[in-house]
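With one protein chain withheld, the remaining protein chains of the complex are depicted in position.
Then we have subunit A:
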Amino acid sequence: MSTATRVPGRAIGAPLDRIDGPQKVTGTAPYAYEHHVGYPLYLYPLQSDIVRGRVAQIDASAAEALPGVILVITHENAPRLADTSDKELAILQSDEVAFRGQYVGAVVAETFEIARHAAQIIKISYDEKAHDVALRADRDDLYTPDRVSGGFPTDTEEGDFDEAFSSAAVKLDETYATPMEHNNPMEPHTTVAVWEGGDLTLYESTQGPHRVKAKVAPIFGLDPSRVRVVAPYVGGGFGSKGLPHANTILAALAARKVEGRPVKFALTRQQMFSCVGYRTPTIQRIRLGADEDGRLTAISHEVVEQTAKIKEFAEQTAIATRMMYATGSRRTTHRLAALDVPVPSWMRAPGECPGMYALEAAMDEMAIKCNLDPVEFRIRNEPEIDALTGLPYSSRNLVACLREGARRFGWEDRDPIPCVWREGRWLVGTGVASATYPVGRQPGSRVRIRCEGDGRYAVEIGAADIGTGTWTALTQISADALDVGVEVIDLKIGDTNVPFASVAGNSSGITSWGSTIFEAARAFREQHGQDPSEGDEVEAGMPENPETDNYAMHAFGAYFVEARVDADTGEVRIPRMTGVFAVGNIINPKTARSQFIGGMTMGLGMALHEESLVDPRFGHVVNHDFAEYHIPTNADVGEMDIVWIEEEDPYVNPMGSKGIGEIGIVGSSAAIANAVYHASGIRVRDLPITPDKLVQ
């Protein structure tokens, strides 16, 4: 059986309002901290204020004497963990400190105020060792990881790059840099941990309840059946909540010491900058060679980035370069510096996002060197097959996106010469960039469908909705899969009491979960027919998609941006952005559009605002709050014109859809950087493009 036959639906494609809308607009949807638990205690963490060394002495006597303090937990009295192989999560197991801000203990008290005060009066002294937190491309200790994140090869070589580059008619050799960035979902990472009779319940802010369960159970030496994770509503994640971080372990460790009483732990915004992952800074050298006609003959993308000494995370930064454009030769490499830093992790489109910033900025520069329009230059280098796999694309409509975007935006009259369009004090320019993201697919999801009588169906899968619209989209998919109306579907997600679902990441949710729903619905109808009895149920797992052996599957897109640069102050404004996407079938146009504008808005933040600044002397992020780590505000965002082109892709999954959660941030920062160059004549190659870099 092929999974690839698209079922024409009634609910799929409808712009339904979010079914959880009324709960969200009234604030009654329960996020992790907000589940009703009886007689909770409150946790405030103790974090190392050195980068590297050992805890020498802890004096908690004053804190322990405070009325309302129940527990001070440190490595001296913490329960031993059964599995300490993950050094990010194996906290309070020794006196060792491996990065600034690492948890060295916690206070548990009757109220948040008492816990916070107690934490402030605990005296910890350290034996401090020398540390190293500075990423530079010229370090002599860069190393080559075995693989990069996602299981991809670290380096690739296609043809003879050195020969092709040296003999190219037109050459570019530039280095681009992106800074450390923090995901900063609005809901801080949160855990409410409850131990009852050896069973652990976690109310958790997570993109993958089942992933948390699978990770936490062995750490506490528990059979997975004794761990339950509950996460019906999640206040954003963007990757940082894709895997459990040490805050989850800290809350569960502390709760174990006060068995029977729930322990609540939400990070403060400042604490969000030390222990829940971040996007690694990158230094990316790009070399492009082309012939006289502007056809690429050589592409090289060499990435230097950082990881933590305690745990490797190797971002797959150059991965999109391996397939984006046709070329005669190609080289991609990743090198890591292992530093005394917190563990980097996923942030929206890890790999593709920073990598495509560099590639698409370089493509803009190269188009100018080739004396070609940047849209035409990209179209000229459109590949026929996927260079990474040698397979044809199931669908690839980048060219259509570029052409449609150019038409909508009014690109054709553009004067390519930079810094000539001036309106008063504003220098005006426009820029373009391409986008891509693979059709993510993760194995293992399962769906249970049960007839509840009265024509209603329960559809259960432990997936997460982190704002992506899962509640609504899976309801629509369930309705079409069962050939019933959305109003008779009772979807249940966000709980490990329902069947396993893969994590909400890699833009893979709808492909993985939706395919499984279609499979379960098919099995349900096969077993129970069109008129089932109350209690009839089936459970089914995600089917294979044999077409993945035959086709490379990617989504594509293009951005067109207008930038205005204040000639005196260097302030940049972005009055309008156009995004055109080729992403297969859209499940819900209303929530899909939100995914695109959300990704592009975060891309605007990446281009102009976001940068976590580490003080190399002390190893911490100095600008660790929203007053100083700037994310886009309402006033930063102008007109957003979003469209998608018709794209029938019968191979990707039964819905004909491609993941859309991440593609909107891939390349959008490059389009802004390219527009800023066109406006000002200044090519900034290290993000973010802050005013100081434009005032010369």
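The criterion applied here is as follows: a contact is a pair of C-beta atoms (placed from the backbone, for glycine too) under 8 Å apart; a residue touches a chain by one contact, two chains touch by 3 or more; residues count from 1.
In the analysis below, contacts and distances are computed from a predicted model.
Student: Out of "Phosphonate C-P lyase system protein PhnK", "Periplasmic aromatic aldehyde oxidoreductase, iron-sulfur subunit YagT", "ABC transporter permease" or "Septum site-determining protein MinD", flag the one the UniProt entry gives for the chain missing from this complex.
Tutor: Looking only at the record, the undisplayed chain corresponds to "Periplasmic aromatic aldehyde oxidoreductase, iron-sulfur subunit YagT".
Student: Thinking of the whole complex, not just what is shown, which of A:Gly101, A:Pro262, A:Gly405 or A:Gly469 touches the missing chain?
Tutor: A:Gly469
Student: Just one of A:Thr26, A:Ser533 or A:Gln696 touches the chain that is missing; which is it?
Tutor: Checking each option in A:Thr26, A:Ser533 or A:Gln696, the one touching the absent chain turns out to be A:Thr26.
Student: Where the complex has a chain not shown, which of A:Met600, A:Val614 or A:Val652 is the residue touching it?
Tutor: In the full complex, the listed residue that touches the missing chain is A:Met600.
Student: So that we can see where the missing chain sits, which residues of subunit A does it touch?
Tutor: So the residues of subunit A touching the missing chain come out as 17-18, 20-31, 33-34, 36, 67-68, 111-114, 117, 184-188, 233-236, 238, 266, 268-269, 466-469, 590-591, 593-595, 597-602, 625-627, 631-637, 639-640.
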